[in-house]
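Just dropping this structure here.
One protein chain omitted, others in place.
Order of writing sets the labels: A and B. Residues in every chain begin at 1.
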Amino acid sequence: MRFIFTAVKLTIVLTLLTGLAYPLAMYGLANLFFPAQALGSLTSRAGRVVGSRLIGQNFSSPRYFHGRPSAAGDKGYDAAASGGSNLGPTNRALINAVAQRAKAVLAQNPGARAGQIPVDLVTASGSGLDPEISPAAAELQVTRVATARHLSVQQVRELVRRNTRARWAGILGEPGVNVLMLNLALDQAGTAAPVRGE
Amino acid sequence: MARQKAPALWSREIAGRAVVESLRKLDPRTLVLNPVMFVVEVTSALTTVVLVRDIVEGRHGLIGFELQVALWLWFTVLFANFAEAMAEGRGKAQAATLRQARTQTQAKLIDETGETKVVNATSLRREDVVLVQAGDIIPADGEVIEGVAAVNEAAVTGESAPVIRESGGDRSAVTGGTTVISDWIKVRVTANPGETFLDRMIALVEGAERRKTPNEIALTILLTGLTITFMLVVVTLYPFALYSTTRLDLPVLVALLVCLAPTTIGGLLSAIGIAGMDRLVQHNVLALSGRAVEAAGDVDTLLLDKTGTITLGNRMATEFIPVNDIHAAELADAAQLASLADETPEGRSITVLAKREYNLRGREFSEREAKFIPFSAHTRMSGVDLNGRSIRKGAADEIIKFVRERQGPIPAELDSIVERIARDGGTPLVVADGARALGVIHLKDIVKEGIRHRFERLRAMGLRTVMITGDNPLTAHAIAQESGVDDFVAEATPETKLRLIREEQARGRLVAMIGDGTNDAPALAQADVGIAMNAGTQAAREAGNMVDLDSNPTKIIEVVEIGKQLLMTRGALTTFSIANDVAKYFAIIPALFMVTYPELDALNVMRLATPQSAILSAVIFNALIIVALIPLALRGVTYRPIGAAPLLLRNLLIYGGGGVVVPFVGIKAIDLLIEALHWA
Partner (left out) sequence: MLLNSLLRIGLFYAVLIALSVPLGLYMARVFSEQRTFLDFLLGPVERSIYRVCGVQRSQEMTWAEYAGAALLFGAASWLLLYLIQRAQYLMPFNPQRLGAVEPLLAFNTAASFTTNTNWQAYGGESTMSYMSQMLGLTSQNFLSAATGIAISIAVIRGFVRHSVKTLGNFWVDLTRAALWVLMPLCVALTPVYVWQGVPDNLNAYTEAKTLEGTTQIIAQGPVASQEAIKELGTNGGGFFNANSAHPYENPTPLTNLLEVLSIMLIAAALTHTFGKLCGDRRQGWTLFAAMSLFFLAAYALALWAEQAGNPKFPAMGIEQRAVAGQGGGNMEGKEVRFGTIDSTLFAAATTDTSCGAVNSMLDSYTPLGGLIPMFNMQLGEVIFGGVGSGLYGMIVMAVMAVFVAGLMVGRTPEYLGKKIEAREMKLVMLYVLIFPALILLPAAAASVTRAGLSGIANPGPHGFSEILYAFTEAAANNGSAFAGLNANTPFYNLLIGFVILAGRFMMAIPALAIAGSMAEKKAVASSAGTFPTTGVTFVVLLGAVILIVGALIFFAGDALGPIVEHFAMTSGRLF
């Protein structure tokens, strides 16, 4: 019987300690030292939040680099409903979807050749919010974006390079190109040398 | 050491009886004690029912296959029963020999009035006193309370040389069924009929009284647990298969279950235990419980009496060392005189040495001319007063006192001689003739031949040997050195043993000891393995949990090895049995799903011909391996004293590695045969 009281009291005390005191203290610390990150690494343009540096978003215009296919939410890149496709490797649905995406990639990107489509560009990410594509996937889109924006391939390639994250300490992770940041940079480059439409 | 002869492994007679016996053992009421084989029996019955159903319903396509599966499943049970029956049969053959000794005997019962009357031996009860005379068979186990007799114990020990049994002392126990060949003794009966040594021995070797030992119980739990787990696997495989629209038939599922269940060890487990007991009996050791045999395998420390175990029974005179200018012959002469009446083995050895070295003959003196002073613990010397001479031999300090009292000089070198002898493990006896110290007799313990090698073997087995002796530490140390014993306790009293055992046990060690005397009884009872000499007292025999019929103190080594062998055989076959399953899976799983998932044929690494032959081959292998391993189960895995780690590695490779590989080869071979014979 005494055990029951102890169990209940200890549950409540430890829950308050680890479930309220600890997270609130960490909340305070986080916002004190790293306020930008604590708020979600949000990116603004002209005073408006356009997204988060860490969260991918839908791009379908040929003027923008496209991110990976997304299974988050009905339309993809729903940052309030993260998730992958969960399609298995022998599922016809997966194979058909990937085949279609591959065809679309070849159709949209002049110069893209069969056999060279980077796998990340036709497969859905785990989070559905992957902010990055592989450098190969960016390179494949350079010509298309340059053409659409009337920029030189060199200019676009340079922007890609600037928004490419190398491996951490040369060892960890895979290199990636942040699509949102790259597209923001493209838009900025576009303002410097105005193009039609924007 | 006389060994009971072990029956040949495959005696036709025993095998023939075992075949009949294995059918009788199909009775589920007895088989239920062996859960693994019971499951096999039940599933065999189920398969048979399905077979009958299919015959009645005329599904001819399946019958041939189902019939073969059912048959081999029944064979699996029968083979296991056969193994057990073989082990029991071998025991029974031994028991039959023993039983001959238990023919009807008459006993001369002495009643309260002292009258002797002849009664049937079976009517004797505890505490009855009987008279046994030359030519009589001792009617029951008991203790000699009066008289001395030579007894032929060949009936129990197989040793035909007679032994002396006398009242008091350490040679007072007699065994029913043995024969008095000279003189007479009065014996107090210590066992009721049916509880005698011989009865117990017969029951043990026949396996009638076999109770499962602790380790056997634990192992049975493991095997039962595994069997239940595999039942779970097989039962759930049916719905799993339904998911992929495969409907599995009962015989196929049963085949999988029986192949996965640890039938090899399950079928041989009791045979291993019975055979272990048999091996002990073949070494003329009688274990009063199977638990004791297992404990023998675990022993860490072995307590050994010095005398009779490590050294030959008695110290012998090996040298006369005179002091100053005394002539050696004079010393020898005085020593012999002082020992003439000394009937102890030491005393006799002095006489013998004097005769051999200096050609001095023993002399006879009448009571009048010579007064013999016997040894007493108080004076610690003995000797003779002869024609005014006082010749003494004894412990150095006492003799020095004796000489000093007579104003004699103490030669300077005496001390160093005494000390040197003691340091070498000998016993110095100083001889004095009145006020003259003549010299020293070197009495020496003779270490048994080959004992050093035996201790090395024990050490390699991981056992620590401790020698117990009443000698002083110096002597004890020397003998310990010479014999190669690990440790010793000097100046020990009977209580020392008990204390030592308790200390060792408190340190978490299992202790074995050998004893014969009455004062050994508490220690024998306290020890984890107490081996009593058959020649010892009844008290000792009751206190120990094993009796060595040969009364050979070094027998402990065999006992420990048999204990270890018993456990090893179980472990080896368990490992082998479980390792076997790997191959069986590879045979059966692809076969089960060949229709729905032809892709799984990639797992058919043995390239077995057809699904049916694959399943059948696995089942047949599973049954035959039991028969193939019967000899190993009965003979036991060879024990090698090479230390635990190398032994483990070795057995893991042989029985674990072999257990994985052998069935791949075996199943493939059977499959080829089946294909050739068009069985499936």
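Everything that follows uses one rule, which is that contacts are C-beta pairs under 8 Å (C-beta built on N, C-alpha and C of every residue); 3 or more make two chains touch, one makes a residue touch a chain.
As the structure is a computational prediction, the values presented were derived from the model and not from experiment.
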| query | Of A:54, A:148 or A:189, which sits in contact with the chain we cannot see? | reply | A:54
| remark: Given B:62, B:241 or B:312, the correct residue touching the omitted chain is B:241
| note | Across the whole complex, the chain not displayed is touched by chain A residues 2-20, 22-24, 26-27, 29-31, 33-34, 37-42, 48-61, 64, 68, 72, 77-92, 94-95, 98-99, 102, 106, 113-120, 122-137, 139, 165, 167-168, 171-176, 180, 183-184, 187
| said: Under the stated touch rule, tell me which residues of chain B contact the chain that is not displayed. | reply: 214-215, 217-219, 221-222, 224-226, 228-230, 232-244, 256, 260, 294-295, 297-298, 300, 459-464, 507-510, 563-565, 567-568, 570-572, 574-575, 578-579, 581-582, 585, 589, 593, 597, 599-600, 602-603, 639, 643-645, 647-649, 651-652, 655-656
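Note that in this section only the chains that are shown with their structure count from here on.
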| message | Taking the mean of the C-alpha atoms as each chain's centre, how many Å separate chain A from chain B? | response | 76
